[in-house]
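Incomplete set of chains, arranged as in the complex.
Labels for the chains are A and B, by order of writing; each one numbers its residues from 1.
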Amino acid sequence: MKPQIKRTFSNFFFEYETPRQVLVRNKRVAVVCRIIQMGVLAYIIGWVFMYEKGYQIVDIAISSIFTKMKGVSFTNISEKERIWDAADYVFPEQGDSSFVVMTNYIATVGQKQDKCPELPDGKNKCTSDAHCDEGKYKRMGNGHMTGRCINDTSTCEIYSWCPVEDDRKIPDPPVLLTAENYTLFIKNSITFRQFNVVRSNLVESVNQSYINTCLYHPKTDPLCPIFRLGDIVERSGLSFSEIARVGGAIGVLIDWDCNLDLSIRHCKPKYEFYGLYGTGKNEDKEEKPSLGYNFRYAKYYVENEVEKRTLMKVFGVRIDIIVHGRAGKFDIIPTLTAIGSGVGIFGVATVVCDMLLLYLVSKRDFYKNMKFKHTEIEEEKPALSQSKTERDLPKE
Amino acid sequence: MKPQIKRTFSNFFFEYETPRQVLVRNKRVAVVCRIIQMGVLAYIIGWVFMYEKGYQIVDIAISSIFTKMKGVSFTNISEKERIWDAADYVFPEQGDSSFVVMTNYIATVGQKQDKCPELPDGKNKCTSDAHCDEGKYKRMGNGHMTGRCINDTSTCEIYSWCPVEDDRKIPDPPVLLTAENYTLFIKNSITFRQFNVVRSNLVESVNQSYINTCLYHPKTDPLCPIFRLGDIVERSGLSFSEIARVGGAIGVLIDWDCNLDLSIRHCKPKYEFYGLYGTGKNEDKEEKPSLGYNFRYAKYYVENEVEKRTLMKVFGVRIDIIVHGRAGKFDIIPTLTAIGSGVGIFGVATVVCDMLLLYLVSKRDFYKNMKFKHTEIEEEKPALSQSKTERDLPKE
C-alpha cells in the first residue's frame, strides 16, 4: 500500500491538470465571443470595481448631533411688545437632532378645572341633553360631558380645563414670521468604528473666524455649518410663509460618502433639505390629510390658590437632522469576492458562445465533433470501444 | 516582428477556444449529475432570485415620525376632581417618536431645601450618629447626611429637598387607568434616497374622513394610523393594568418592505407591537430585575419667597416607535453577481459528478483514460513522447 500512497501523493503534487481546448477558427463566432468577453471584462472593471468600488468594505457611521438656534423675533400684539429668543421658541431646549422652532401659536391664558361649553366647531353639536351622555368622552371633544346641552353654543357642557381652547382660526400672518432669519448651527461628529476614523462637520477649512461670519450656501459656502431657517425651508421645496402658519417638518440630511483610500481631507459632509410632510407649494390640499405640524404644551401656575395653566398650541418648523454616513476602504475579501463572481460571469460568456457554435453555425456538426468525444456503446461492445479510445491514450 | 504581432492579434480575435468535453454515456452518473445540476438551477432561480429577490438592490429608508396623543382622563382624588389632557400627561410634549404617557404618579407637593429624616424604607437604617457620616452621600439616599441619626424613623437626617418623597407604595389601581382609551396618531414619512421615493403612512386609501373615524385593527383596519393605547399594550403581550401601575415600555415597529418593481401603491406599512422590558404577563417577577418604567420631574415655584418644587414620580407607558424601511429594485449588478455565484456553484456540481465518475463507478479507469491525457516521460524520451502527441496535432 505504501508505495501507492506515495505515488498518489507525488501525482497530486507533481502533476497538474488543465482543460484541453479546441481553438475554433470561425471568425463570426470568435468575434462575437470576444465582444461578449470584453463586455464582461469592461463591466467587471468599469462598473463593479471603478464605479461601485466593489473592492472596498463599507462601514456605516455612528453619529452624534448637537444643534443651536440663534436669533430674536419682535412681536407687537394688542399693544404688548415682546421679544422672543431661542429659550422661548425652541422645543426641546437641549440641542437635540430633532426639534421644533415655534413660528405661530394660539395661547389660551388662565385655564382652570371647571365646567364650560364645548367649542362650537361643528364636531360637537347638540340640540338636547340627550346628546350629551354624562361622564362620557367624545373622540373630538376636550373633556368629560356633564350631561347638559348649552343653548348658546349648541354644544355639550364639559368638565375640562376651561375656557376651552379656540383653535378655529390660526393667526395669519404667523406671529413669528421673522423666524425666517433665525440661524441654525449644526455640530455633527461621525465615527467609522471599523476603520477607527472620527470626523466632524467642522472640517479643516472651517475655523472659528469662518464660523463667526459664514452662512450656508450650496454653491459658495457648502461647508458652513450655519443655516438660515428660511433657506432650509425654501431649499426643501416648501413655502416659508405657509409652513410658518400651519407648521411643517423638514428633513436635513447630512450625507457623508467617504473614500478612505484617499486622504481623510476629502471626507466632507454634504447637506440636503427636503420636506417631510406639510403644505406643499403646488400640491392639492384636499388630497393630503393631516397637513401641518403642531403640538400643545402647558405652563402651570397658581393664582389665588387655584391651579391654572396657560395652554399653548404651537405651530412650528420641525427640523429632523438625519446623518447618512458611509465610508469605503480597500479590503481583500470584497475584492476576491468580486473577482470570483466576475470569473463566474466569464463562464456564462463561454456558455453563450458554445450555444452559438453548436446550435447556430452552419458547420455545427463539425464543431460538435471537435468539442465532444463520445464514450459510446461501451455497454454493448466494450472491446471495440476500448480499442477506439485507445487511440488517444499514450502507450505505456 | 510586425507580422507576428498582426498574427497574434488576428489569432486572438478570429480564434476562439472552448473546452473539449467527453460525453459519458453512463446512466447512473448522468442521472445523478443532472439531478444535482437541476437542484442547483432550482436553487438559483427559486431561492436566490424569486424568494430572496437576489436581482434587486436594496435601500434602507430614512424616516421621520410625528406623534400626537388624544384623550382625557377624569380623576377624583380626596374629593378633588381633575381632568387630564394630552398637555398634562405626555412627555415630551412636541410629538417625538419616543415619548411617555403618564398612567400613574406619586406627587410630593411643596418640597423645599431643608433638613429632614431619610425615608425609612429599609435601605437607610441607622442606630447611632456614627452610621451617618456628615457630608457623605449614600448610593440609595436622597441627600447629604448631616451626621445625626433620627430616633423616630431610625434613619439618618439629611440635607435635601424636604419632605423626602415616599415611593414605598405605588397607587393601586393606577390613578389614570382610563389612559387605556387614549388614542395615538402616528404620521410617518420615509425616504428611499437611492430610488428617489418618498412615502407616507397615510397611503392612498387613508383620507381625512377615514382618519376622523378609524381605529387601527390588524385585520379590519391595518392601515389606520390611529391606535388605542390599551390595544397597543395588549397586542404587545403585556397587561395594561400592570403596565399602567408600574410603567413599562412598548415598541411600535412600522415595517416597510417595498418591492419597487411593482407599483408604489403596494408599498404599505405594517404595524407590530412588542414589550421591550416591563412586567410580563406570565413571567416570574423575581427573575427579571428592574421592572417597570418611571422617572421624576419637578415643577418649581416660589411661595413666600422660598423656592419650592412639586416632585412628580411618573409611571407610564413609554412608546418607542421604530421604523424598519427596506425597498428593493431590479439592478444589473446584484443580478450578475448572483448569476456569477450561481455559475460558480454549477462548477461545484461538476466537481461532485467527476468524483463520482472517477472514484465510485466500476469502470473508473476507462473514464479516467477518456478524460485525462498524460504528458508522460517527456523528460526521458522527448522524441517518443513528441511522436505520440503528434497524433493530435494537425500537420502543417
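One rule holds in what follows: a contact is a pair of C-beta atoms (placed from the backbone, for glycine too) under 8 Å apart; a residue touches a chain by one contact, two chains touch by 3 or more.
Fair warning: this is a prediction, and the values are worked out from it, not measured in the lab.
Of the identical chains making up the complex, 2 are displayed, while the complete assembly in this file numbers 3 copies.
The rule is short, and it goes like this: only the chains that are shown with their structure count from here on.
If you check the complex, the residues on chain B that touch chain A are 12-26, 62, 64, 66, 68, 70-72, 74, 81-83, 85-88, 92-96, 181, 183, 185, 187, 189, 191, 193, 198, 200, 202, 206-208, 211-212, 299, 301, 333, 336-337, 339-344, 346-347, 363, 366-367, 369-370, 372-374, 376, 385, 388-389, 391-392. The touching residues of chain A, counted against chain B in their complex, run 17, 19-27, 29-31, 33-34, 43, 47-48, 52, 91-92, 98-100, 113, 135, 137, 139-144, 159-161, 249, 251, 253, 274, 276-277, 287-290, 293, 295-298, 300-302, 309, 311, 314, 318, 320, 322, 324, 340-345, 347-348, 350-351, 353-354, 357, 370-379, 386, 389, 391-396.
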